[in-house]
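Every protein chain of the complex appears in place save one, which is left out.
The block that comes next holds chain A.
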Amino acid sequence: MSIMTNNASDATGDTVPPGEPTPDATYRAGDPVQEKKMRRRHRWGQFDFKYSPYLYVSPFFILFALVGLFPLIYTFVVSINDWDLLGGAGEWVGLDNYVAEISSPLFWNSLFNTFSIFLLSAIPQLLVATFIAAILDQNIRAKTFWRMSVLIPYVVTPVAVTLIFSSAFDEKYGLINNLLQTINIDPVAWKSEVIPSHLAIATMVNWRWTGYNALILLAAMQAVPRELHESAAIDGAGSLRRFFAITLPSIRPTMIFVVITATIGGLQIFTEPKLFNPSSSVPGGPEREYQTTVLYLWDLAFNRGDFGRASAVAWMLFLIIILIGLINFFLSGSIASSSEGGSRKNRRQQRRAHKHAVQMAQSKIASNRMSGSNVTAGEKGGESHE
């Protein structure tokens, strides 16, 4: 902290605390050595001010270059070579590895599995998370308890979650099939059929991430000005109407953030399918029913020893994620401009309209001689909007 303040005063060296002699006076009276010293100090201060921020943020970028950028480039180099896991680099083959993978049915199978599991998990997850967040946003008893409770699944490591669910979804001896059989439903082949296995894995993902997303959405909901809800309520909007007309539009940016992180995480899913059936000799199910792309490239690299093709898959997955990230980005941009107002002018207008609405609501409240607590609530809302 002290360094920071020092920097600031150095940089704005002209401003001197009141009560001290002005710099002019000092220079006139002082000797040239002192003056030189001052100037050097001034120059150093400027340098410090200009460049130290970069120094402070540099550790991240140095680390990123080491553990992010270098592997990325190295993987690309591996992917254009015929590279054996144990034997090391072979011949330069150009894009042959990419061509081989694009024509491999196993690669496309893994992509299908990845997207299927992603959709089966992301969509229900967001719906349920929004619902939970809306419930938690109500005035309920023991708020903190409920909020912390939905986070518990997130605290448990995915490996433990997978072990428990893997046992529950066991085909012959699992809890779920036993329950199904007691109510005379045929057991489901959770580990050897495509859609049931995707459902089972999506369940694990949902179990882990729903609460986490609910809390993020809850935080966004809490930032929605209460007076909006109040004025809408006074205008006769029911809670459902308020949810769709006020809450949902207001949390859109957060919703988009949640969608993007869920996409990135969903496309890189590995632990759950890897450990879902650990005794399977083929990772991702005997017929690769739930072999996701990351699992596929792991199998390619470490079981089959083809590092070159595995690296090609890694790069293609990287490009797919970037592509989807870009689509998300543009989508979110257009959504944001339609709801929040992209330009500054728009936002200013909105804010003015909002303030106006608040004033109207307050006067309405006053004229209706509502209870005192409501008035203070309104004032509070107004303050927080300054």
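By definition in this document, a contact is a pair of C-beta atoms (placed from the backbone, for glycine too) under 8 Å apart; a residue touches a chain by one contact, two chains touch by 3 or more; residues count from 1.
Simple rule for what comes next: contacts and distances are computed from a predicted model.
For the chain that is left out, the UniProt protein name among "Porin", "Sugar ABC transporter substrate-binding protein", "Anti-sigma factor antagonist" or "Cu2+-exporting ATPase" is "Sugar ABC transporter substrate-binding protein".
For the chain missing from the display, the contacting residue among A:106, A:164, A:180 or A:194 is A:106, taking the whole complex into account. Counting the whole complex, the residues of chain A in touch with the unshown chain are 2-3, 6, 10, 41, 44-45, 48, 52, 55, 85-87, 100, 104-106, 167, 170-173, 192, 277, 279-282, 286-287, 302-307.
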